[in-house]
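See below for the structure under consideration.
Heads up, one of the protein chains got dropped from this complex, but the rest are sitting where they should.
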Amino acid sequence: MDMMIHFKEMDNKLYGFVEGEIDTFTASRLREELEAVKITEGLEIELNLSKVNYMDSTGLGIFVAFYKRALRENGKVKLVGLSNRLQRLFEITGLSDLMDIETDKKVELRK
Amino acid sequence: MKQLESQYEKILSDYMFDQSEKNLYIAQNFTRQLIQKNISPEDVVNIHKNAVGKIFPDRVGEDQPAYDFLIEVMVHYGMAHREHQSLLQIQAEYEMEMKIATNIQKTLLKTVVPQLSSIDIGMISIPFRKMNGDYVHFLHDREDYLSVAVTDVVGKGVPAALCMSMVKYGLETLEYAYKDPSYVLEVINRVIEKGVDDSMFVSMFYGCLDIQNSIFSYASAGHEPALHYSAKQGKFFSLEAKGLLLGVLSESKYSYNEIFLEDKDIVVMMTDGVTEFRSREDLNSREIITSLIVENKHVSAQQLCNILYKQIEKILDFKLSDDFTVVIIKN
Partner (left out) sequence: MTFKSSVEIITEWDIVAARQLGRDEAKALGFGIVDQARITTAISELARNIYLYARVGVIEVEKVETDVEKKIVVIATDQGPGIKDVRQVIEDGYSTSGGLGAGLPGVNRLMDSMVIQSVVGEGTTIRAEKRLR
């Protein structure tokens, strides 16, 4: 059970790649990493979750907290590369109507 | 200390003259005594130094500075050792407090399943850790109305339990409005949104059964959809309802939905601990749940809940990874 996240800045956009399992044990590290992200006015942040093979509700909470902070600090957060399972999780919780989310397929199409 | 010193000297000198396993075993038992009496590492080195000095008087002066050096080093180990002891005690105190808190939570958030003559109600709620992050709240108005809230706090343990108490009191103050699922969710949402931090949420499925007219109305705040088994059609319907998790945005709206329940219909409400098969992602949890219900549809609602728990626990090899809660209503 492990989780990794790394960031890359390109064309004034911040890309984050999350990998592994997000659960109660790895969640606090993900939270710290995301809290450390400095959000400047108008910054676009794209978090790629295509390599996340498990996420529980604690993980969900962390993304929502990050999304809410970005909203307050006038940044933009987009989640991309969601597997069907993750997509379903965001739908059930009603978060897909609130947050900017792209499933795995759309990412593939764009390439 | 004097007594320990002479004992140590005796054991050491025995060993110096006969390096047998028996003498080492005696040394081990003696060490146990030293630890029990809280003798610190630096004192042990000093005892050793003095014993060596007595057993080999002619060697004094040669090794002594080296022992003094070791004493100096061991003083620091001794500090770390004593801190460790003290932390162990603090941990024991925390565990005690945790136990008390768990008991308080159990009393505070105890769910009483109503016994009604016209409908059959069952419930099971098993915490994954000590504190349960799931909570079920029933309310009934004689044999006319039965309302039920199935909730799951995101996160586990103590923070989840604290948040849950807030939900419970919120629901209690809303007794006057129990027939209106969307209104209940809207109010509880505002309570939670104001009260907790950004990463704390609650999902809730709220249903209300009009017993005389067999109408089941419901709303959901980001919760696992309930299942409706239609006995007449022999089919399951997912009770999907749009609505955001409680505590994310202050002005969320929750859609109102209703269905008509026919004779022998079953409604199954659950938390994601039931549907999330983390260790067996290859399995379709909903298919397993629905077939278990069909196979056992003739037993009582409570027995059905117990069967679901036992069977799913078995399928997952007794490795549940979340709080597990099911509520079943049989019309």
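In this document, chain identifiers A and B correspond to the written order of the chains, with residue numbering beginning at 1 in each.
Note that in this section a contact is a pair of C-beta atoms (placed from the backbone, for glycine too) under 8 Å apart; a residue touches a chain by one contact, two chains touch by 3 or more.
Computed from a prediction, not measured in an experiment: that's the story for all the values here.
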Partner chains on view for the chain not depicted: B
Residue touching the undisplayed chain, where the options are B:M16, B:I35, B:I90 or B:I104: B:I90
Touch criterion as defined above, residue of B:I11, B:A51, B:I71 or B:L245 at the omitted chain: B:I71
Residue ranges of chain B at the interface with the undisplayed chain: 42-43, 46, 68, 71-72, 75-76, 79-84, 86-87, 90
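Please note the rule applied: only the chains that are shown with their structure count from here on.
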Mean-CA-position distance for chain B and chain A (Å): 27
Chain A contact footprint on chain B (complex, rising order): 152, 154-156, 197-201, 203, 221-225, 242-245, 248-249, 252, 272, 276, 278, 281, 321-322
Residues of chain A touching chain B in the complex: 23-24, 31, 54, 56-58, 60-62, 64-65, 68-69, 85, 92-95, 97-98
